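One protein chain omitted, others in place.
Note that the chains take the letters A, B and C in the order they are written out, and that residue 1 is the start of every chain.
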Amino acid sequence: MSYFENVPQVKYEGKNSKNPFAFKFYNPDEVILGKKMKDHLRFAMAYWHTLNADGTDPFGSGTLDRTYGKPDTMERAYAKADAAFDLMTKLGIEYFCFHDVDVCPQGNSLEEFKKNLSDITDYFKKKMDETGIKLLWGTANVFGNPRYMSGAGTSPNVDSFVCAAAQIKNAIDATIKLGGLGYVFWGGREGYDTLLNTDMDFELKNLARLLTMARNYARSQGFKGVFYIEPKPKEPTKHQYDFDAATAIGFLRANGLADDFRMNIENNHATLAMHTFQHELRTSAINGMFGSVDANQGDDMLGWDTDMFPSNVYDCTLAMYEVIKAGGFTTGGLNFDSKVRRQSYTPEDIAYAHILDMDSFALGLRAAAALIEDGRIDKFIEERYSSWKSEIGEAILADKCTLDQLEAAAGERWDTKVPSGREEYLQEIINSVLFSL
Amino acid sequence: MSYFENVPQVKYEGKNSKNPFAFKFYNPDEVILGKKMKDHLRFAMAYWHTLNADGTDPFGSGTLDRTYGKPDTMERAYAKADAAFDLMTKLGIEYFCFHDVDVCPQGNSLEEFKKNLSDITDYFKKKMDETGIKLLWGTANVFGNPRYMSGAGTSPNVDSFVCAAAQIKNAIDATIKLGGLGYVFWGGREGYDTLLNTDMDFELKNLARLLTMARNYARSQGFKGVFYIEPKPKEPTKHQYDFDAATAIGFLRANGLADDFRMNIENNHATLAMHTFQHELRTSAINGMFGSVDANQGDDMLGWDTDMFPSNVYDCTLAMYEVIKAGGFTTGGLNFDSKVRRQSYTPEDIAYAHILDMDSFALGLRAAAALIEDGRIDKFIEERYSSWKSEIGEAILADKCTLDQLEAAAGERWDTKVPSGREEYLQEIINSVLFSL
Amino acid sequence: MSYFENVPQVKYEGKNSKNPFAFKFYNPDEVILGKKMKDHLRFAMAYWHTLNADGTDPFGSGTLDRTYGKPDTMERAYAKADAAFDLMTKLGIEYFCFHDVDVCPQGNSLEEFKKNLSDITDYFKKKMDETGIKLLWGTANVFGNPRYMSGAGTSPNVDSFVCAAAQIKNAIDATIKLGGLGYVFWGGREGYDTLLNTDMDFELKNLARLLTMARNYARSQGFKGVFYIEPKPKEPTKHQYDFDAATAIGFLRANGLADDFRMNIENNHATLAMHTFQHELRTSAINGMFGSVDANQGDDMLGWDTDMFPSNVYDCTLAMYEVIKAGGFTTGGLNFDSKVRRQSYTPEDIAYAHILDMDSFALGLRAAAALIEDGRIDKFIEERYSSWKSEIGEAILADKCTLDQLEAAAGERWDTKVPSGREEYLQEIINSVLFSL
Partner (left out) sequence: MSYFENVPQVKYEGKNSKNPFAFKFYNPDEVILGKKMKDHLRFAMAYWHTLNADGTDPFGSGTLDRTYGKPDTMERAYAKADAAFDLMTKLGIEYFCFHDVDVCPQGNSLEEFKKNLSDITDYFKKKMDETGIKLLWGTANVFGNPRYMSGAGTSPNVDSFVCAAAQIKNAIDATIKLGGLGYVFWGGREGYDTLLNTDMDFELKNLARLLTMARNYARSQGFKGVFYIEPKPKEPTKHQYDFDAATAIGFLRANGLADDFRMNIENNHATLAMHTFQHELRTSAINGMFGSVDANQGDDMLGWDTDMFPSNVYDCTLAMYEVIKAGGFTTGGLNFDSKVRRQSYTPEDIAYAHILDMDSFALGLRAAAALIEDGRIDKFIEERYSSWKSEIGEAILADKCTLDQLEAAAGERWDTKVPSGREEYLQEIINSVLFSL
């Protein structure tokens, strides 16, 4: 009996279908802007939330059975892997992502953990060969164990740093072994709870050291993929060092890491930092740092990482608009780093949730493509900036002007009229296109 | 030359129209759930933002010309009224709302102000007769003048209270004269900036006094309409006494005002109070306090009243869902208490903005009706609560149980399984319906 | 070997002491405003956070050893009780509070749980007699178990309601047995995650039913104490029905419960609702609903319940100012519903944290008393409202005025000058007094 036995193969049935186990908008092989939907979207399943998270929250115990009918040994690890590949196959998800500790027991020593990780990745490899499913990225969980309570790369305790290094090395090895396209660093507990006990300068330098070592090691082992930073502003620490894309990019550049790293932007982390999802994607793109996406959505009324499955098609549309404008995913993809709600505790809910998110992003892709084909927004922007094509505009853009020269030109421009920003007109275009798909 | 001379009569052209001066979704006479769209929606124009707000913000001066080519006397008041009725006619908006000070100069004395108000409402009456446009509600601005810097009904200064009473009396008179369906109290500066200088108990009791006097006066003059409280949590004061619907309803009940008052719920005020628009509508409805709506939308990333024209169709859908479930508008309607963005400074932008909001709510209405006709959500809820139709459930609902009796029944229920909340499944229904309109 | 063996008896040593195990400001028997400090403050230890919380958070496992060297049976329950009374004795804390599930294992059935609860409360009784420590209030945890995933009193599942009723009955019995002064209802999961699956009206009515049954039962058993609602706006649910004091008071009044219930105000919950601690206390007091306090402090930069030990003396001062103005605690007290930070994992940190909070509130009490004795703030307020002692003011306050009459009086008051609010001057008084203690 399989965990997802009540979940059938999920197929595209079109928007009028009322079959809860069908896609209404995601039609994987349909071609949009010259590329198949599935190749635009590159969906990935997040092993941890999807297979491990049991609904425990700070106010109550787990509601979702995630034992897979097995004791907490490698037996469960294999059963869980079976469930994972079964789910991906049924949904047509072609990528997955994992932390080291998600996939096997940690055992009582580093040695045991290495052994377990080796065994389960052998099993993954076999499953991947059978199904064609690929690894979008790997990562190490260096925040959950009490040894990382004060951070890993930024711990005041050198031993924490050393242990994190060991875990990262093995997670990189596993990623390479499975042909992973990328390797992610999410901040975990790299941050502080109070500056009263923190040497922030020291900690940030050590964080750069750890990333540098990891990069050097991976490259020495032949890893050709991309490293990602996944920014987040708060939680679990009061201040996470990778606050947002601008902060992380500044940090990477200051530490000589910008060539190897890109951003893994999460919608929920963006909004916790009081940025839109679109803003974080744009910031990444214009800095040459666009990489991958964690698609989970937050609740703007709530101040923590709710990690909901994406359902807001406005967000999905503007995100896909940025993705397409940035040239589309190359090594990256759309990872569903999302949790079913604690009350949605049946295995079927996991399928419903993925159908929701895949359909939402399918709609987003359709709408983004339609907006680009429509062309009114692009044209509006071009016209709005057209005054820069004047003589003085081009001189400024060519860095040929001084303040004196501009002062001489200012008098006659003193009563200039800026063109209307037309925000409401543009919003109407969005709605017109979105609701005419 | 009219202010809106570049705005043509706006008509429904359907969703594929690219005419910026056409409705794509709002088809006023189309029948939905047995009623014309325009009668479901009862759109109203807000005189103040639409005709008066000039784009001044705390960081810069006005960008929108709101002089109507006239000096700041009654001449301008008449020109502005012409523009107002021209705009409503071109857009097919059948209601409007105003504050006393929006429509005419305040002059240098109460007497001058009364005269001006009397003259302009005579003019309104004529315009209303000509066009068939009606007054949704009137109100008095008892917060802008420095005499109200510390509140009106809640001022520590008795003179402020007296002046507010005079303004409110005249605004009620004007409302009655124009056949207004309602009269609104928005909190203005009824609140505090610091408890260090505030006798909150005294102030709240005075607020109740003022509302009571106003109710009594209006009824004595034959006013049959509804009074509304419009909750807002913050801004301009640090704490506004009418924080949210629950607070305002509690206040009205405690002061014997619940029979005459209803809620005027604003989306932007809801979200500033960390509630959804839907929540505030539901709270009003289940307390028998559903009344009217200010439809403007906020930006969840920003902490002030942005008063944007509504564009988010999810919000509009869930709002119209509540409106329909509450029985629809009777005396109330959808007032666009919204400002064009400061950069959208042309008269055409005002038309674009109203087309945006009317289309957004038209979509919301279509979607809400479709969800109700679809029936899956209603059915899901019915099933979710079906265990209450058991013997013990009915006994509890009939108030026939004691804790002892329930304890006796608990043992066998100790391992009860609650049905899944299915939030993701329900979200997929929303998207399916919304994107199949 | 005791859990707190490294914690000595903590004594008052005055503000220049550098002994980390000494009070610098809390001098329990010192008389302030005619009453001993300890009788003003009535400190209580929260059994759950102090003895049970192990530092688990959504991103990692526990860091604090809370096994008390025993297996998870009644053996641990007794060892934990020993630690609890040892800590309270060493700190001079005279009250405690508990949930049913904090103090003993839940077992596998209601019967087992009842037995365990009976045994441990026998043990408590003995300990209380020995030490003189009293029970401030009891409560039931009807939110942690999966059966309450969708609420207890507001569950869509009748069985959850029945089980909650059973737990509450037994928790009331335990409270009565131990002479508890109060019984608290914190909202737990009484709220909703999405209105899409929720009948809010039905749920609120059931909540009132449960509270009514509980009140009736307790009174029938001779309970003379106070019932408390502890408002919280969010978390764990998206919307908690007891959002804030105003909401909870409105609910109690609408359901005939206002005579038996008071508010238990928590600082962290106040700020999550975007209110100050002082505001929630004032709101309770002016509605005759002032009761008890949970003193834990939040972090305004973070959007969740951080439950920190109070350290901000401004907050403590303004809170104690309200407590004193409200007549002081009668049945209530100051409960430290606070968690040591996850990185503060030693038993000594628990003592440090309580010394911090007790000293912070001692400072708050000293400052509040000094402000009242200073008198400048009271005098300022009196003068600020003095215009209400005029003829017209008194007529209004006596409800003898109509809008017409006030209009007649308004003309000559049209240019009234409101007295300055002097917020900065008042802040300087606060600082002057606070830093001259």
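The rule is short, and it goes like this: contacts are C-beta pairs under 8 Å (C-beta built on N, C-alpha and C of every residue); 3 or more make two chains touch, one makes a residue touch a chain.
Keep in mind that what you see is a predicted model, and the values were worked out from it rather than measured.
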| item | value |
| --- | --- |
| Touching residue (missing chain; options A:188, A:233 or A:291) | A:233 |
| Contact partner of the left-out chain, one of A:175, A:198, A:264 or A:360 | A:198 |
| Where the missing chain touches subunit B, by residue | 55-63, 143-146, 148-150, 188-189, 193, 234-236, 238, 272, 299, 301-305, 341-343, 345 |
| Positions on subunit A contacted by the hidden chain, ascending | 109-111, 146-147, 149-150, 155-163, 165-170, 172, 193-202, 204, 206, 209, 212-214, 216-217, 233-234, 239, 243-244, 246-247, 249-251, 253-254, 273-276, 278-279, 282-283, 286-287, 318, 377, 380-381, 384-385, 387-388, 390, 392-393, 396-397, 399, 401-404, 406-407, 409-411, 413-416, 418-419, 421-423, 426-427, 430 |
| Interface residues of subunit C (partner: the chain not displayed) | 15-18, 20, 24-25, 271, 274-276, 300-301, 309, 311-314, 340-341, 343-346, 348-349, 352-353, 355-356, 359-360, 363, 376, 418, 420-425, 427-428, 430-432, 434-437 |
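By definition in this document, only the chains that are shown with their structure count from here on.
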| item | value |
| --- | --- |
| Chain centre separation in whole Å, for subunit B relative to subunit A (CA means) | 38 |
| CA centroid of subunit B to CA centroid of subunit C, Å | 36 |
| Multi-chain contact sites of subunit A, meaning residues that touch two or more partners | 301, 341, 343, 345 |
